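The complex is shown incomplete by one protein chain, all other protein chains being positioned as in the whole.
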Amino acid sequence: MAAGPYSDETLWTADITRLVIRVMEDVNLTFDTLSGDTHALNFLSAAVIQVLSSGKETFASAAPRVLETIGMEESDCPKGLIKDTILQLDEAGLVIPARGGE
Amino acid sequence: MTKAWLKSIVRQSPLPSDPESLSDLVAFAEAHHVLGQMATVWQNEATGKLKDVFENAAIRTAFDHRMLAFEMGRIERALHGTGIAPVLLKGGAYVALELPASEGRRVADIDILVAEDDLEQTENRLKEAGWAFEETTDNEYDQAYYREFMHELPPLRHIRRRTVVDVHHRILPRTSRVLVKNDMLIDAAQHLKGRELRTFQPVDLFIHSSVHSFADGSFDTPARSLVELYFLFSGLSEADKSALAERSVTVGASMPVATALWALNEFFGEKVPGVGADSMIKPASALVRGAFRAKLENISGAYFAKLILYVRSHYLRMPIPQLALHLMRKAARQLVNAVKREDPLKSQ
Partner (left out) sequence: MEHFRRLGDVPYPELAQSLKDGCLEMSLGPFSKRLKANNSQVTEFLQDAYRDVPVRTKLGDITDVAVTIKSPSWFRQYVRRQVVADPGFIVPAVPLPVRLSALSFEMGLNLAVALKCCRLVSFHAAVVGNEKGAIFISAHSGGGKSTLASALMVEGYRLFSDEFGLLDMSNSLLVPYPRPVSLKGDSINIVRDFTGADWLTPVLSDTPKGDIAYRRARPSDIEEADKKLSSKLIVFPVFTKGARPVAKELAKSEALMRLIPSSTNYHLLGQGGFEALTAMVAGARSYEIQYGNTDDSMKIVKDLAAGVGL
């Protein structure tokens, strides 16, 4: 189940300003002021949100920026993992396709 | 009594000073789902326990509005790329437009309207994104009944978030005696800035609220309807107020709008242009007025009033032969359920 239609060309965006984030140990406890949901995010999800908050990206174009943010090589964090993370965040309503962004 | 209470709720008259009356008024407002509106207009004056009670109501409303805003985004997301821009109805529209009528208003479900041609695609997209029919309506008879005679799909509930969307393709059932020109309302709808969502223009918001309260006949939430109409009406510009009568005739909603204007005058003393025996729209009938009063006051004749309204409401929705058939089916189902309840062994 996805939150809606998407393709490899979809440009994704996030709005970090509506999130309240408290770091406890290695978990980013993230409160979404719009949905009222509390999410426990790992560092990869947190990095994806950060990257998509500062610019629209496709799955492919997001990957190098996310890897740079978390300081990892593609061998440690494959692109497929980043795509899955974006889709999970889409499902939670934390990232959305940019309007007209096909 | 109720008239005085309604005036206090919208702040046309002061709050009662003795605790017992105030307590009864707050209970009335809560039971009729207008405590939030009352809390909004009185929040600066409230002290002590009343302040606590209002604060409590404000928190609930804030939750409803957040939920609504989030779910609007989810619907937009599910329809991404289809070019369908649904019209937000009722509370959804008031909240999105930040109208006075939204302040303190409780919202339980999201109502959207799409053109009939877009209905199938809307339904499919929402289902793909996790909305589903509830068990109670996911059967052939209910599905056929809704699709053939009603103006909306059966409620769609999101399987994870449990929120409900009502997808309308008409303002009123196809079989209704009141024939509202859906296309005219949809064509005049306006996009929300930067969103794939629309709302009716201000006059049409009032017209639709009147239709919703008075044309589909059940008067289920009379106090809530009145308070909503009051704030919608006070929020209209003078130009909009003057245009109301003509527009309601044009879109085929003069009957419910007349009833709404009668009610505003009756309960809040609002002076409304364009109603009367000689004018464009005729005032509400004595039957409707009596039934509405009875429902609101919940007086001893209310059972009788409810009976009138039940038949009336279905009469408005359906031609007579279908009505008889539907009532028979409904009665038969109630009987079956009653038998099931009486005999626990059989139902296992």
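Read from first to last, the chains carry the letters A and B; within each, the first residue is number 1.
Here, a residue touches a chain if its C-beta (ideal position, glycine included) is under 8 Å from a C-beta of that chain, and two chains touch if they have at least 3 such contacts.
Being a predicted model, the structure only gives us computed values, none of them experimental.
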item	value
Selected from B:Val26, B:Leu185 or B:Val257 as touching the chain missing from the view	B:Val26
Positions on chain A where the hidden chain makes contact	20, 22, 24-25, 27, 29, 31, 33, 36, 38, 40
Hidden partner chain, residues of chain B it touches	19-20, 22-23, 26-27, 30-31, 48-50, 52-53, 55-56, 59-60, 62-63, 66
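The definition used in the following text is that only the chains that are shown with their structure count from here on.
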item	value
Interchain centroid distance [CA atoms averaged], chain A/chain B, Å	38
Chain A-facing residues of chain B, complex	63, 66-67, 69-70, 73-74, 77-82, 125, 128-130, 194-196
Chain A to chain B touching residues, read off their complex	1-6, 33-36, 90, 93, 96-97, 99, 102
